[in-house]
Structure formats: structure tokens, C-alpha cells
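One structure follows; several queries about it will come next.
A protein chain is absent from this complex, but the other protein chains hold their places.
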Amino acid sequence: MTDIAIDAVSYRYRRNAEALHDVSFGAPSGAILGLLGSNGAGKTTLLQCCAGLRAPDSGRVRIGGADSGSRALIVSGVIGYVAEGVRLPAERTLGQLERWLAPLHRRWDTYLATSLRERFGLDASCRLATLSRGEYMKASLLCALAAQPRVLLMDEPFTGIDALSKDEILRAMVASAAANGTTVMIASHDIAEIESALSHTAILTAGRLRVAGALEQLRERYRRVTMVGDEDVLAAFAREQAWLEIERAGRIVSIVADGERTPFDHGMLHRRFDGADSITVEDLSLRDLFASVVRSARTAPSRAEAA
Amino acid sequence: MSWWSQVRHVFTRDLRRTWMALGIYALMLCVAVARAVEWPPMMRDATVAVGVLVVLCAAIVVAVAVLADHPMRADAFWAIQPLHASAVATSKLVYVLLLLLLCGLAMLVTLSSWNLQPLDLGRANIGVFPVFALLLLGVAMVAAVCMDVTRVGVVVVAAIGIAFLIDMRLRESTAGTYWALALLLLLGSTVLFVQRYRDRRSSRMARGIVLGTGMVAMVFPVFAARIGPGDANDGSVPRHTLDEVALSLPVMAMPTCENGRLIVPLGVVAPLGWRIGLMKPSLDVTLDDGATVSLSAPGWMQLAGSQGPMLPTVRDRANVKVIGGDGDHSAQQIQIAFVVPAADSARTCGRIARLAMRLWVTTTTGTEVLRVPLQGQARAVAPGFRARVTAATLDDATVAITARVSMLSNEFAGQRHDLAALDFALLNHERGEMVRLSSPRSDAESSVSELPGLRHMASTLDLEPYISRMARLSGLQSWRDSAVLIVTLPVERGRGWRQVEAVVSR
Partner (left out) sequence: MYHVTPMLPFPVVIQPGESPVKQVVFAASKAILAGVLRAGDPFPSVREMSEALKLHPNTVQKVVAELARDGFIVVRPGVGTVVTAGPRAPDPDRLRVLDDSVEQLVVEARRLGLGREELVSAVDASWVAVFGDARRTGTHDADLRVPRPSRRSGR
């Protein structure tokens, strides 16, 4: 119902290199998808295209089957969007802003707004002009969450936010997903902090999609395999196993293996490379997976193409 | 929320946020109105250009309103709210409309002080609407394209400066009306403005078009028609044409040459109260042997004032004895001196058989506008005119009247009038006498524009009778109680070449 389908989206800023090149992935209804990428990878552009704030040069974004172009889904109240750069209107106080926003949104929850406001440590009589950057962000988030959109798009919502409030935001996000089945797409650099809340992820480097999918599946697919052994065993290993990233030091080789290309499991690896001293297979944290993807994209772009 | 509710929602919020700025704008309008109606009397002496301030204030208010919900900025808050782009744009237009309505209200109050007829009132207001609307829409468009206040300010000031300069150049010429163009520009601006909100792409061409149109819209009102009362021709003044002026050459005997000049008498008969102008006289002389000689005369002669009793017509013509002239018409005889070149002198003089004179004739009639009694601070108002006698001295030695006159800048029959063209006369009902007054040019009239598109002139004039009239008046003191100051506006009736011929009898 509110699944996100990004289909071959490309965007080029005037005279600059392409910000997005043929990006396609999706998230099912109710997913919380983490959009990861270095600065300038194209996350903001992609989120704006998803929201309908920017029209892609080619391709399109569909949410729940409906094209999101020209702010259509923002106007119909399906999409809620939060970003760092948005300037709140020049109302005097936060309370006034809430009162003005309430009639605009069909599903505005005043109780939730009040509750969030308290949890963020803000006051209804806060003057918007005197808010700090973090408080400003919290106020924007509050307005987006209280509107209870079906799809929530968040662009670096944790910028300038203290740890306690980050917690509250994440809690509110998963609570919204739990209560209403909200689909969330969140771009953030705080990968470790949000990992547990995510169900899906998409990793962008330089405007291109590298990895996308459900976290559970990605955890199965990408693992770190560390082998200790002699030169010949290590060389054979490095040759045969499909890897995303490889590091060598002395008698140790550590790779981030792609289990989809060449399958691995512990027993099979032992049998195949029985000359090795030890073989360990470890799960990757999302942060490490991200780091590997980005590093491999920088050094060998073709190798890093998503299968 | 329905589309209209959204418009109202954004509009009411804008009102709420900017009530102070709107208050200042309203206050400025009040000041402008006070100055235009010259009440309280002290207001008229203030030298501040309130009109410019009103326009600037409105422009600032509009710019701030548009910038608050900018159509193209990436950080616009309205864009991430469930608001239709067209609704937001429309609410800004409604805001502009509010400013226009406030100005219209001020205009209404001002114009009613000039006693305009309801029809003229409506016409005048309709005349102002596109003027100011274009100005404000232009500012809105510039604000929609420029991202911050300073840039908008720079562009607006530049445009107003350009408009001011063009206006100064245009003052000498008549301004025409370009209604169709104005309405087209208005419509186009509205569409472009709304489109900015709907299509938030900022391509260079789109921005250029909007910026250009905005600046044109801001400068265009300079070309718009000045407003004023309708033609005050109410039928009591007979519609005469140029043909009514009868020219004749009452030459019976041989015209004489003196010192290389041929003096030809010319008779002029015109309806009473007409001002006749004669220009570029040329004379074709046919000699008794059939040869023709062309002669010209230097200079331009205006008959009014210097000779002959050309006086303004008055309503109750029949009961008034007009000094000089008889009945309905006034007859004059003038002499025109034509230059005869020395070579032709012997040949020409004394051998003239026939004369043909060609002249360029312009005719101006006076339409009575106002009558002001002389007592105290008496005032009179007519559509587009206001006059008040501030001081009157009448005795055997002096006739001096000081009057404060103001008029809406207007166009009668294609001409632009100013205070200098007004004629003043004193009428004594009891005695049935009328005397013409003139005013020295020292007191220049000032043209003021308090409200956008509304231009009026005001001046204090010191009036004196023509000295030559003095000899014919008697008992001036008695005039004080029964005299009335009449203000007349001359209107050009026609102009053209006229030819008149005569045969010389020996």
C-alpha cells in the first residue's frame, strides 16, 4: 500500500556531474529503509525526488503505485518530509505553528504532538526565532511525525541532535511504524545507532546504487571471512572467493565475501581450504558493510557493482 | 483541506504575521489622503513625498509576504506541507488584492473630496487599479525569482528609479492609455507568478522571463493614463467649431507700404469668450499685371489679453453686460505687417489687385469650472477642482485676491491642462460687470502624486485684474459683497489653416 519503488532515477544538476545515475530499488510497505552514502553521494537528491520536490531527469518514483512527481503525494498527505535545510515559517511560537499545521493534515495527532514536544524537551511557547539548530530540527521532526504520514522521508534528521533526543526520535519512528505501518526512508550518517531500527538499506556511492535489500538478507549475503595460512592457500582463497573488499597482512587475509556470487559456509570453506590454519566467518555490522562498499567503490568501481 | 480553505489558511496566517506592516501601510495611506484633501490644513506644507513612501511600503510588504513562502527556494516550508502550489500562490495574490483594496479605499476618500460624479469616481478607481496592481505584481514576481530580501530591494529600487526617470521625461508630453496592454500584462504576470509556484524548477530562462516581466510591470504604470474627471462639457457651453471664427479682410482701398512693410488689416469675429490664436500668416499678392508676390510676416499674434474684450462666457449670459464686444460675438480688428523685400517694393506697392491671406488658426474656449464667493475662507468644489479664497482686497486702488486652487491632473479633449491654463474672472451680479484677472507666474504650480496613479496640482495664486481694465471699473468696494470669483478652464476647440481673400478696388 505504501511501498516505495524507485525506478531508474537519474538527475543532473546544471553543468555538474550526475547527482544520481540510474538508481533503482524498492522498499515494501512498512519497511524502515536506511539510505546510506558519503557526503555528496546523492542521498538528499534522491529523497527530494522521492518526495516529489525535484523532478528526476529520467525514471520515476512510485509510492503505493502512485507517481510522486510534482509534490502530488505531499499534497495528498501521503508523504511527510523532514530535512535539515528546511526553514520553519516565521510563526512566533511552536504552539502557534502546531495550531496552524493541525488543520492541514488529515491525521494530525495533537496528543502525539504534545507528547513528542515534551520528550524532545521543547515548550509550546518556544519562540521559533530563538531556537538552536538542534532544537530547530526537533521542532521540524515534531511537525512531521505528528502529522502521521503514511510514508516518512527523513534527510539527516539527527544533525545537531543530542543523544537523548536521538533516542526519542528513533523510538517515535519505530512506534509510528509499529502503530500505523508507516514506511520510512531515512538518510543518516549515524549508521550504528539506527541499524537496529532498520529493516532495509540502500547504499549509494557517487550517485550510483551499490547495495540494496533487506538487512536480514544482506547479513546472510555479506560476511567477513578471515583466513590465516600460508601464501599459496591464501592466494587460492583470494582468487576463488567473490569478495567486496580484501585486506592482507602477513599470514592473514580478511575479505568481505559476497555469498551470492560464490556461496560459502563454514564447513565448505574448511574442506576446500584445509591447508589453512584457521577460518573464521563473522557477521558484518551495517557500518562495516557500508565502509567496505564505499571503499571498494572508490578503488574499483566496476567490482563494486551490485549483482 | 479544500483548495479555497488552503488559500484562506495561508492568507489569514500572512495577515496575522504582518499586521504591523499592514498597519504602517494603512497609516501612510491616511497621511496621503490627508495631504491630498488638504485637511488638516497643515498637511499640505509637509515636503515629504508621501506618494513614494506609500508605494515603497506596499512593495516591501508584498516582497516580504512572497519571500516568506518562496516558490523556488529549496528550503521552503510550504513545499513539504499538503498545500497546493496554486493555493499558496493565490493567497499571495489575495494579499496583493488587499493592499490594492486599501489603496482603493484611500483613493475613494480622496476623490470624493474633489466632488467627482459617482460615474467618474468609478472610472477613476478603475483607472488606478491596473496601475498599482501592475506595480505590486511586478514586485511579487521579482521576489519570486530573487532569493533574498536584499536582491529584491535592489531590483525594485532600480525599477522605481527607471520609472521615475521615464516619468520626468514624459511630463512634457501627453500620456496615452494602453488599457489592452495593461490588462494583458496583468494577466500574463498573474499566470507567470502562479506558474512559479507550480513549477519549482529554476531554469535560467524561466527566471529571466519572470524577472523581465516583473520589471516591465513595475515600470509600465508610468505610461498609464492619468486619471481625472470626465469632460466638464455639460451642454451649457455651445459646441462651436473652428468655422465659427470669421476672418475678413476689410480692404476697400489700396493697402499702403511703409518702410518696407505692407500693413494689412484683418477682421476677426468669434463667439464670445473664445481665445483665438493666429500663426504663420502668409500673403499672396496679385498685381494688376497678373504677377504674384508672396510675402510673410514675422511672429505669432495672440489676440487674447492685449486687445479686444475676449472674456469667458458665463451662464447667465443674457443678464450680463460684458465689457467690450456686443451680443454673442466679439469682433476685433488687427493689423498684420508683412515684409516687402526692397527689390519688390517699387513693383508691389500701389499696384495690388488682389490679396489672399493664409493663416493657421487655433481656437480655445473656456468652460466654467467653479465659482467661489469672496467672503472669508469660502470654498468651492467641482468635479476635479477645488478652490478657496484665502484673502481678498478690493478698494479703489487695488484688487488683489489670493486663492488656493487645486485640480486633478486631467486630459480634456486630448490636451493636458495645468493650473497655468486656468482663467480667473470676477463677476459682479448686481452690476452685471465682469473683469478678467491674471496671475503672475512667480508662484509655480506643484504637481503632486500622493496615491499611485493619482496626480493633482495645487498652488496658491495671487490674482490681479488686467491693468487696462482698471480704467473702466468704478466703485470696486461694492464688489466685495456681491462679487464671485469664476474659474474657467480653456479647452482647445480646433485648429487649422484658413484662407481669406479680398479684391482691391481702386
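Each chain gets a letter, A and B, in the order it is written, and its residues are counted from 1.
Note that contacts are C-beta pairs under 8 Å (C-beta built on N, C-alpha and C of every residue); 3 or more make two chains touch, one makes a residue touch a chain.
Here the structure is a predicted model, which is why all the values come from computation and not from measurement.
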Output for the hidden chain's shown neighbours is A
Sole touch to the unshown chain from A:I32, A:C126, A:A257 or A:A297: residue A:I32
Answer key for A:S10, A:S24, A:T93 or A:S115 versus the chain not shown reads A:S115
Across A:D57, A:E84, A:D109 or A:D288, the one contacting the chain not displayed is A:D288
Touch assignment to the omitted chain, from A:R62, A:H189, A:R219 or A:R295, lands on A:R219
Given A:R171, A:R248 or A:R261, the correct residue touching the omitted chain is A:R171
Even though one chain is not shown, subunit A touches it at residues 30-32, 111, 114-115, 118-119, 167, 170-171, 174-175, 177-179, 192, 195-199, 216, 219, 266-267, 270, 277-278, 280-288
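Methods note: only the chains that are shown with their structure count from here on.
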Between the Cα centroids of subunit A and subunit B the separation in whole angstrom comes to 70
In their shared complex, subunit A is touched by residues of subunit B numbered 1, 5-6, 9, 13, 17, 68-69, 73-85, 198, 200-201
Listed in rising order, the residues of subunit A that touch subunit B in the complex are 48, 51, 53, 55, 70-71, 74-77, 80-83, 85-91, 100-101, 103-105, 144
